[in-house]
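So, subunit A:
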Amino acid sequence: MRSTVIPVVCGVMAIVGCEKGRAGASPGVAQAAESVPVTAQPAASAADGATITGKIKFTGAKPVNPKIDMGDEPKCKAKYQGVPTDELVVVNPNGTLANVFVYVKTGLPAGYTAPAPAGPVTLDQDGCRYHPHVLGIQVGQTLAIKNSDGILHNIKAKAVKNRPFNISQPTSMTSERTFSAPEVMVPLECNVHGWMHAWLGVLPHPFFGVSGADGSFTLKGLPPGTYTVEAWHEKYGTQTATVTVAGTETKTADFSFAAK
Partner candidate 1 sequence: MTHAAATVDQMRPPYPAERGLDVYNTKLGMWVFLASEVMFFAALIGTYVILRFGATGEWAKPGIVLNIKITAFNTFLLICSSVSMVKAYAAIQDGDPKKMRFWLLMTILGGATFVGIQVFEYMHLVEHGFTPAGVREGSELAGLVANGTLPAATMGLYGSTFFTMTGFHGFHVTCGVISMAYLYVTKALPGKYSQQDYRGIETVGLYWHFVDLVWIILFTIVYLI
Partner candidate 2 sequence: MHWWLPLKGSTFAGEVDGLFLAITIITGIAFVVVEVGLIWFVVKYRQRPGRKAFYTHGNTRAEVIWTTIPAVTMVALGLISNHYWVKIKGRHSVPANAYPIAIHAKQFEWQVTYPGADGQLGTSDDFTVRNQLHVPVGRPVVVHLSAEDVIHSFFVPVFRVKQDAVPGMQINSWFQATVPGNYELACAELCGLGHYRMRAQVFVHTQEDYDAWLKQAAQEAAQ
């Protein structure tokens, strides 16, 4: 029976072009994805071209993130000393705000195209939380979704401009997906663990970053021009700044979010 089914399977697969995930994303890239600032772009162009950098300041009382009750997931609970909390608002010791997605919204020359980098961006599910919590990816670049917990997670991407998906990972494994259209932001969630949320920014160019432990970001290798740079935060919304750069100069654009 199989013998007759296999060709059908393969044939139809070929026709509909079901994306096939290859297991294992290079850990190096995974680091890059998590470390700060993220600049998904070839180093060659970094040398020439301008740079926009800045810090995300945070003013006002530091809000408390809700606790997560991992009572029925001992495997995840074991990975924390204290009670794990949500990552809704992460304020760094130096009074800056982490997990802010900063990207060039407008201003690039018409028809500007950037080839998608070869390496994947890794989204790791570890301790029943997403790492990183906020990340960016280029159109066509591979998103490697990794399950380090070895328990069931499902990843539901509530995309609007891209094809939404909802896949599951019953054990430690890696699945891969790509995105075809720019979309800021694509909400990712796990329905098995209602608290698990991540935000994915899909852009056609490499000029984006996420503020990290020092609250800073850097957009490298910009062609000369005047840009609208937008900073997005999952709770405090967006802010924009207009920056004009030329040559290889470095301009600063700081943002400041106030507690609500």
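Here is how the candidates were picked: all candidates are chains of the complex that A comes from, given by their letters.
Note that in this section contacts are C-beta pairs under 8 Å (C-beta built on N, C-alpha and C of every residue); 3 or more make two chains touch, one makes a residue touch a chain; residues count from 1.
In this text the structure is predicted, and so the values were computed from the model without any measurement.
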Touching candidate for subunit A, same complex, options 1 or 2: 2
Subunit A - residues contacting candidate 2, complex: 67, 69, 71-72, 152, 154, 166, 168, 191-194
